[in-house]
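A single protein chain has been omitted from the complex, and every remaining protein chain is retained in its original position.
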Amino acid sequence: MTAVDLTRTREEEDFRRRLRDWLHRTLPTLPPKPSPADWPARRAYDCAWQRALYDAGYAGLHWPADAGGQGATPTQHLIFLEETELAGAPYVGANFVGLLHAGPTIAVEGTATQRARWLPPILRGEEVWCQGFSEPEAGSDLASLRTRAVRDGDAYVVTGSKTWTSHAEVADWCELLVRTDLSAPGHRGLSWLAMRMDAPGVTVRPLRTLAGSTEFAEVFLDEVRVPVAQRVGAENDGWRVTMVTLSFERGTAFAGEVVACRRTLALLARAAQENGQWEDAALRRRLGRLNAEFTALWRLAQWNASEAAHALRTGGRGVPGVGASVFKLRYSHARQDLYDAAAEALGPLSLDAGHEWTLERLSSLSYTIAAGTSQIQQNIIAERILGLPRGR
Amino acid sequence: MTAVDLTRTREEEDFRRRLRDWLHRTLPTLPPKPSPADWPARRAYDCAWQRALYDAGYAGLHWPADAGGQGATPTQHLIFLEETELAGAPYVGANFVGLLHAGPTIAVEGTATQRARWLPPILRGEEVWCQGFSEPEAGSDLASLRTRAVRDGDAYVVTGSKTWTSHAEVADWCELLVRTDLSAPGHRGLSWLAMRMDAPGVTVRPLRTLAGSTEFAEVFLDEVRVPVAQRVGAENDGWRVTMVTLSFERGTAFAGEVVACRRTLALLARAAQENGQWEDAALRRRLGRLNAEFTALWRLAQWNASEAAHALRTGGRGVPGVGASVFKLRYSHARQDLYDAAAEALGPLSLDAGHEWTLERLSSLSYTIAAGTSQIQQNIIAERILGLPRGR
Amino acid sequence: MDFRLSEDQRALRAGMRDLLAARFPREKLRKSAEADPAKRAPLDRALWRELGEIGMFSLRLSEKEGGAGLGLPEAVLVFEEAGRALLPGPLAATHLAAGLVPGAADGATVVTALEGDGVVEQLDAADAVLLLEGPTVRALPVDDGTGALAAARPLRSVDPTTPLHYLPPADEAMQGAERAGQAKGLAVGRLCGEAALLTAAQQLGSAARTLEMAVAYVKVRTQFARPIGAFQAVQHVCARMLARTEIARSSVYAASLTMTLGDTCAAKLLADEAAVRNARDCLQLHGGLGFTWDADVHLHLKRAWVRQAQWQSAAKAEEALAAALLEDPGDCMTETANRANGAV
Partner (left out) sequence: MDFRLSEDQRALRAGMRDLLAARFPREKLRKSAEADPAKRAPLDRALWRELGEIGMFSLRLSEKEGGAGLGLPEAVLVFEEAGRALLPGPLAATHLAAGLVPGAADGATVVTALEGDGVVEQLDAADAVLLLEGPTVRALPVDDGTGALAAARPLRSVDPTTPLHYLPPADEAMQGAERAGQAKGLAVGRLCGEAALLTAAQQLGSAARTLEMAVAYVKVRTQFARPIGAFQAVQHVCARMLARTEIARSSVYAASLTMTLGDTCAAKLLADEAAVRNARDCLQLHGGLGFTWDADVHLHLKRAWVRQAQWQSAAKAEEALAAALLEDPGDCMTETANRANGAV
C-alpha cells in the first residue's frame, strides 16, 4: 500500500540543498535594501533579485516549462518559498503581479506571440506589471466595473478609472479588466487587456494607506489606446480569464508568508521571554494556539500543492481550486491575530510605529479586505464548495 | 442640575428591606423542592410559592394596579428579582407564561371581562398558562404559522400543531396564535386566543431535550372548539397583540438570571481556588471578563428599567423597547460562555452530568435559540434600531 | 512529497465506512444513547470483534504479528470514520494495546486507559486498563484482585454513549501504579502522542459529519419562504465550519506522517476545536430541533467534549506549542523526514 507521504524525494532534497547553497552564497552579495518610500529604488532592487533568480535557474519556478518556467513541482515551489523565507531573501515585491497573476494568466490563456512577448521580460526582471481590476464602485462586486473599451480599428479606446493598484508608479504594464460590450450586464461583456503604463491618457495618483505609506494608487484612464493584439483571451471572455488569475492570487500567493509568520511568532516568544510577559499564561497560551494555526496553515498549503500537482499530472494546468478560499480566510485572520498578540507582548512599545511589528499590525488590516474580503471568501465557500443556495 | 442617579429613593430602600425581611421569614417554611421530572409536583410547588407572594402583596409586582398588580416601579421589580435571587427563593417556574407573557398581554389588550376572568387566578397561583406560538414549520418565521381557526357560530374550530411548549402537561390555559384568515399572507390574518388545555381535541406529547429532561412538548390540536369570547384583541390583529407579548419576553424575563449568573461566577472562582485551577491566569482572566459582562448586563437591565419607567410616567404602558434585543443577544452568549468556563474550571468533572453546572451547560445551549435566535435578534437590531435596509 | 490519499487508502476508508454503515447504523447509535440509562445498549462485543477482524486494532502490527504492517496514516483514516459514525468504546486505548495486551489486536479484549486526569472510559465493559504514567506502559486487569481500581466511582457521563469512571488523582490505591511525579518514559510519551492523534482523527470525523448534517438541513429547512441556507448569516456559519474542518484535516494527516510534537499538538487542538464548535454551530442551525434528544447533534457535541478532555487538553497542547516556540529557531516548518510508514 502506498502511504500518504511527506517524505521528500531525492530530487526534492537535492533541490533544497542546491537552493540553500545558492542562497548562502548569493544573499551577502545583494545591495542594501532600499527605503520603503523610494519606489524606483525598490523596483530596481526587486528586479535585480529577480534577475539573480533567473540567472541561477529559479525564475518562474512553478511556471510550466513551455512558458519559460522551470516546471518545478508544487512541492518544489513550496520548498523555494520556505527556504527563501528562512534565509531572509528579498520578497517578490514589484514582480508580484507579473510572476503571480499576469504571467501565469498569459501562460495559460495567451497566444504564442503573447507568451513570447511578455513572459521572458517578467522572468528576467525586466518588466514590471500592475493590476487594474478594482474600481471605486466595483470592489467585492468586481463584475459591476464600468471602465469601458470601445473598439476603434485595431485598438480599444479605454476610459475609466481603477484603484488599489500596487506598484502603479513603477510598472511597465497593467493587466486591465474592461467592459467591451456595454449592453451585456455583469460579468458578461468584459475583456482582459495588457496596457502599457506609459500610454498617453494614463494618470497615476498614489493613495496613502493608514500605515502612512503609498502602497496603492488610483489609475485614471482617459481615452487610452490599447492595441487589440494586447487582448488575452477572446473578446467578452475576460471574466473567465480573470477568474483564472484570481484563483492564482488566492492560492499560492500567501504560502511563503505563513513561514514568515511562524518565524515572527518565535521571535515574539523570545521578546516576551525577555520583557517578562512570558510569565503571563494567557499570552503564552495565545502564542501556543497561533503556533498551531500557522503550523496547520503550512500543512494546508502542502495539501493544496499536492492537489495541484495531481491536477498537473492528470492533465490540468495546476490552477488552484476553490479550496484556496479556506486558506485565504484562515490565514488573513491568523495574520491579524498574530500582530494583535505582538501588541500584547510588546506592551506600551506597541504604540511605537517605529517598531516593525506595529507597522505590520497596521498593514495586516488589509488582509481581510484585499484579494476578496473575508465576507466574499465565505460566500464562495458556502456557494461553490458547499453548494448552498445562492445568497440573496 | 439633576444628576443621573443610581441612589434608590427612600420608598425603594423600604421596599427592599421589607422584602428581605419577608424572604428571611418565609423561605424556611417552604416545602422541599420537588424532583425535576415530577411535573405535577413542580406545578404545585410553583403555585404555592406564587400564592405566598400573593398573600404578602408581591404578586404581579410590575403589573399595573388596574390589572390587579402592585403597580411597582420597574426599579422595584429589579430589586425584587435581585433579592429573591440572592435569597435563593424559588423561580417563577410554571407561572412564567402567565406572569410574564399571557397575563401582561391580557392586561394591556384584554377586555374588562377577560381581565377579570384570567388575571386574578394567575396572580393567586391558581391557573397555569403555556404558550402555543411556534410550530414545526414556523420557528424564526413565526408569521408563517399554519394552525387554522375556522369560525363556527360563537366558537373557532382550531386544527394544527404547536411545539416547544413549556409546562404543557400541567397547564390550564394556552395562549394560542392561529390563522383566522386563510387568504391573508404572513402576519396578517392571525388571531390570539386563550384555549383551555383540557378542551376535547388537545393532545400533548412531551419532547425530550438534549439534557434528558422533558422541558417542552408538542401540542396537537384536532378540531378544538375555542369560544370567540376567548379571543384577545380584534380578529386578524393577533400579530400586533403577539408582538406586545414577545417584547415582554425579551425584556424583563432574564434580568433575575443575570444576578444568578453573577453568583454562579463567584462560586466558580471559589471552586477554581479549591481545585488549583485558579493558578491558571488564562482561566482567571476569563472569569474576570465574565464578571465585567454580567456586571454590565445588570447595569443595562437597570438602564432598560429606567427607560420603561420613563415611558410609564409619560403615558406609555411600560412595554420594553427594541433595546431589549441587545440585552437578549449579549446575555444568551454570556450565559453559554459562563458554563463553558465552568467546564474548564471543573476539569474532568465537567463530564459528570450529575454536576449542576454540567446540566446548566447543556440547558444554556437553548438560550441562543429560544425566544428569538441570536440571528433574529441581530436582524431586529440592524433593521429596527439601526434602520438598515431590509435584509434579503 | 505527496499529501494526497493513495487509492489503497481511499479503499481502506471506504471499507471502514461501509462496515460501520452495515454493522453500526444509526439505530444502533440511538440504542446506545437511550434517554433512559437502564435501557441503553452495552458496548457491543460482537462488533468489537468484527472491528478486530478488519484490523482496526492490529493494522499497525507487522504481518508477522498478525497485523497489516500499515502506519499511522492508515490508522487515522479508520479512526476518522469511527468518529464520523460516533462509534463508542475505548478505540484508541485498545489500538495502542494491540501487541501489548493479549486479545487486544483481534478485538477479543476491550482495553481502556487511565490518564493523568483520572477519567476512565467504559471501565465496566473493559477487560484491562492501560496505565500511561510513569516510565513504562503497564496494563492492569480490571479485576486484578488488588482493588487498585476499587476507588473509581462511576460518573453520570454527559455523553450517554460513553460511560465514564473517575479515579481521584490522589488516591492511595493507585500509588503502586506509579502515577504521580515520574517523568514519562519515551515509550509512554510516544503512545500518548499516538492516542492524542487517533482521538483527534475521531474528532475530525465528527466535525466533518456535523458539517454535512448542517449543510443538508439548511438546504431543506425553509423559513421566510426560502431555504435558510440562502441566508448569508447561515452561509457564513457553514463556511467557517468547513474552514475549521479542513484546517484540522491537514493538521491531523500531517501529524500522522511526521509525528512531531508540534504537528501532534496542533492536530489535537484544532480537531478538538473543530468537533466542539462544529457541533455547536450545527445545533444552532437546527434551531429548536437541535436541542432535542432525538436529533443526533447533541451526541456529537457530548462526545466531542469527552474526546477533548482525553489524552491532551487544550491548555496542555497550547503550553507545549508555546514552549516549542522558544526551543525552535523558526524553521519548524521544515519537517524531518517521517519514519517510513510510521509503523510501530
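Structural remarks
The letters A, B and C name the chains in turn, as written, and every chain counts its residues from 1.
One rule holds in what follows: contacts are C-beta pairs under 8 Å (C-beta built on N, C-alpha and C of every residue); 3 or more make two chains touch, one makes a residue touch a chain.
The model shown is predicted, which means the values in this text are computed figures rather than measured ones.
Check A:32, A:200 or A:354 against the missing chain and you find that the one touching it is A:354.
Across B:23, B:72, B:158 or B:297, the single residue that touches the chain missing here is B:297.
Here one chain is not drawn; of B:37, B:229 or B:266, the residue touching it is B:266. The residue from C:13, C:84, C:209 or C:236 that touches the chain not shown here is C:236.
By the touch rule set out above, chain A reaches the unshown chain at residues 134, 137-141, 144, 163-164, 207-210, 212, 216, 280, 282, 343, 347-354, 358, 362, 365-366, 368-370, 373-375, 378.
Contact between chain B and the absent chain runs through residues 1-9, 12, 75, 82, 86, 258-259, 262-263, 265-270, 273, 281, 284-289, 291-293, 295-300, 302-303, 305-307, 309-310, 323, 326, 329-330, 375, 377-379, 381-383, 385-392. Even with one chain removed from view, chain C keeps its contact list with that chain: residues 231-233, 236.
In this section, only the chains that are shown with their structure count from here on.
Measuring from the averaged C-alpha position of chain A to that of chain C gives a distance of 38 Å.
Inter-chain centre distance (chain A to chain B, centres taken as mean C-alpha positions): 53 Å.
Annotation for chain B: residues touching 2 or more other chains are 280, 282.
Of all residues in chain C, those that touch two or more other chains are 231, 234, 315.
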